[in-house]
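Sharing a structure here in structure tokens format.
What you see is the complex with one protein chain gone and the rest in place.
Naming follows writing order (A and B), and every chain is counted from residue 1.
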Amino acid sequence: MRAPSSELPVVLDRVSFKTGETTIIDRLSLTMAPGAPTVIVGPNGSGKTTLLRICMGLIAPTDGGISWGGRQHAAMAHRAIVFQRPVMLRRSVAANVAYALARAGVARRARVAHVDELLARVGLLDLAPRAARRLSGGELQRLALARALARDPELLLLDEPTASLDPASTRRVEEIILMAAKSGIKIVMASHDLGQVRRIAGDVVFLARGALCEQRSADDFLNHPTTSEAAAFLRGDLVI
Amino acid sequence: MVSSNPTLVAIVRLSLAVSLTASLIAAVVGMPLGALLALTRFPGRAMLVVLFNAMMGLPPVVVGLAVYLLLSRTGPLGTMGILFTPAAMIMAQTILIVPIIAALTRQTVEDLWFDYRDELNAMEVGPARRIATLLWDARYSLVTTLLAGFGRAIAEVGAVMIVGGNIDGFTRTMTTAIALETSKGDLPLAMGLGLVLVGIVLAINAMAWAARLWSERQAG
Partner (left out) sequence: MQNRIQSLALALGLSIVTMAAPAFSQEKSIVVASTTSTQDSGLFGYLLPLFKAKTGIDVKVIAQGTGQALDTARRGDADVVFVHARSQEEKFMSEGFGVKRFDVMYNDFVLIGPASDPAGVKGSKDVSAALKTIQAKAAPFVSRGDKSGTHFAELALWKDAGIDIATTKGPWYREIGQGMGAALSTANAMNGYVLSDRGTWLSFKNRGDLVIAVEGDKRMFNQYGVILVNPDKFPSVKKELGQAFVDWLISPEGQNVIANYKIDGQQLFFPNAEKKAS
């Protein structure tokens, strides 16, 4: 259905990220291959957001290397990211999606139909003319997903997309994510919601203090954590 | 008396034409300039920001004098022959308000940029498109910026007096007419003209406000 991916696998080779004296990511090596969603799990401050930004190519590692499908300085063309608190342009819902389409190089004439299709996919077609900044939290996340999907990504990075949503909204967002995964998009998502990990994850990357503790299938991780940090996290004991 | 007096109508028309034209030119120049200052980092940028902020307080007479010397027959642009014409007045007022528009735009766009930076980077938006996007999305605040510039233009007397010459029926504006009537000792007429000026400025601001409310409701 889809041409072979040019973005995958994402390979991180002893990646470190430091600001001043603080080490946020610590010599992290990791491979993210095509397939079921990878969920990055870890307590607050473990470096999940920074890792996602590095994977997007928004920030460069201060040490180590990253490659996308074997290329080290790849353009972002087929990657997309949804930030934890997405910021919408001060325009309508439809205009926000149209803007993302335009930036992704979709011709003006093709945009209108494409906007409708994307909005239908996230269930926001009725709200197309509404001001984007007046959407509810759940609607905003779904619009952010539509905007990310407008880039026709092979790799979709999501930073705790349901962190502040009620259960019903969470469910709708997860449905969209799973649908995207099914269509062949590689999902890499940060989360600290274990229920969500169970529902979505194919494999889990567990971070603590910026370092990789485990990378295993979701079932293995949830049922048989091998590191003490992961076990403590699963028990609900805070890892600092 | 106000509506039936053709001289007064001509004076009001000229004031509006000069100050609105100057405001529009200043917007076309000043807004991208302010946005550029907001988005780029280069050596000397801080100095430029301070300079623009300071130039918001530029005395109109100084601008008038500088433009006068520039446009005088013996000045560098003397061959244009536009001293003592509305074109010279537009030029002086444009110079006067470009710093205001650039400085206020820079502040507005910089605030918005902090908001938008991640998203625009993630969409790989290029530099020119960034400026256009930020200016467009800041449009409601920028209307206020434009009004601030227009307000200063229509209210100033020093620059238009010097470069326009306050020629009856040709370069006489509301403010120079007020200055003239004051000097002739006709204080009631001067005050009356002043009230007309205040009324016009008020009406324009009210219209801009209404337009802003309406379009904000449309697009958020």
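Things to note:
Here, a contact is a pair of C-beta atoms (placed from the backbone, for glycine too) under 8 Å apart; a residue touches a chain by one contact, two chains touch by 3 or more.
Just so it is clear, the structure is predicted and the values come from calculations on it, not from any experiment.
Contacts of the undisplayed chain with visible chains (whole complex): B. Among the residues B:62, B:128 or B:187, only B:187 touches the chain that is left out of the figure. The chain not displayed touches chain B at residues 13-14, 16-18, 20-21, 24, 72-75, 78, 81, 83-87, 136, 165-168, 170-171, 182-187, 219.
To be clear about the criterion, only the chains that are shown with their structure count from here on.
With centres defined as mean CA coordinates, chain B is found 46 Å away from chain A.
Those residues of chain A whose C-beta lies close enough to touch chain B in the complex are 56, 58, 75-77, 80-81, 83, 86-87, 89-92, 95, 99-100, 103-104, 130-134, 151. On the chain B side of its complex with chain A, the touching residues are 115-116, 118-119, 121-125, 129, 133, 137, 140, 219-220.
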